[in-house]
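Below is a structure I'd like to ask you about.
For this depiction, one protein chain was excluded, whereas all remaining protein chains were kept in their positions.
Up next is chain A:
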Amino acid sequence: MQVAAQTPEIATSSSAGYRWARDAVGVTLILAAGLAGYWLFPDNLALLTRVIAVALLVLSIDLVTGYGGVATLGQAALFGAGAYAAGIACVNGVTEPLTLILIGAVAGAVAGLFMGTIMLRAHGLAQLVLSIAIVQLFHEAANKASAYTGGSDGLAGLMVSPLFGAFEFDLWGRTAYLFGLALLIVVFASLRFIVSSPFGMLCRGIKEDPVRIRAMGAFVFPVLLKMFVISGAVAGIGGALAAISTQVVGLDSVSFELSANALVMLVLGGLGTLYGALVGTVIFMGFEHVVSAINPFHWMTMVGALLIGVVLAAPGGLSGLLDRMSGISRRRKEKRT
């Protein structure tokens, strides 16, 4: 763990107290934005809940790709594992929402363990291909096991009992949305804690230079595998939330398209920052909602152009752009003083 402390930028630029204050502000901002969404778009709460579920998926990709440096195009396998586990449990009589979320998290973590074990054997392109193959395999398996998953019709008829026995999941999705928002904040806060822990620092180190980390005496594989399991749990929570709020689990929750879209959201927001993951998701899905209602193919053209633009002009995504701008202004201030 000495390793992490020597990473200069991270360890020196912000003292612990400053970081706590910043995180508190960040979480408050998320809460404020979430509540603002609740008051401003009371008719679109289902969409907003979906945004939160996908945001959890994007956060989970950020953990392995942004912090661990393992590119994946198959994260929806973990999201879908959580969704189907929660869905199947719910159909079979476990209807307590928090238990369902827990089941989703465990299923996601187990799937993450499986996926990590396979993916971490390879590097570079082979790794990417493995991730795609795994999500396709999950997709076909979910399609085939229609006795449990409902196949291509989807798993319908999830009757979730009221939260804490008091708040029923109503038609407008108010409970689901607030429940999701609370979940997101809890998960986000724990992830902030995890990524700034020595373990999180070690992951960043591995991303920068795995050879050097190995030379320093740390084992790369178990660390990354642990990150995969955590990321699987987060994705699984997202999947379970999606299942609870829509009361349907479809095959699209284990699809390559969802994985690819989630990765695009992450890149748009900025790899390697948790805030970037949230911002990217909200902006992407907001635009998608508006533009694809007009013409889905215009939407594809737009996403494509956006991706090319991000790669060429803002490799760090929106948050990277923000950092660069604030860096420039800070430097100017320093020059003046």
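Just so it is clear, contacts are C-beta pairs under 8 Å (C-beta built on N, C-alpha and C of every residue); 3 or more make two chains touch, one makes a residue touch a chain; residues count from 1.
By our rule, contacts and distances are computed from a predicted model.
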Chain not displayed: protein name in its UniProt record ("Branched-chain amino acid ABC transporter permease", "Spore germination protein KB", "Glutamyl-tRNA(Gln) amidotransferase subunit A" or "Carbon-monoxide dehydrogenase medium subunit"): "Branched-chain amino acid ABC transporter permease"
Option from A:Leu57, A:Val267, A:Met285 or A:Leu318 whose C-beta touches the chain left out: A:Val267
Omitted-chain contact residue, chosen from A:Ala46, A:Val91, A:Leu113 or A:Leu137: A:Leu137
Contact partner of the left-out chain, one of A:Leu47, A:Leu113, A:Leu128 or A:Val248: A:Leu128
Residues from chain A at the interface with the omitted partner, ascending: 65, 71, 73, 118, 121-126, 128-130, 132-134, 136-137, 140-141, 143-144, 256-257, 260, 263-264, 267, 297-308, 310-312, 315
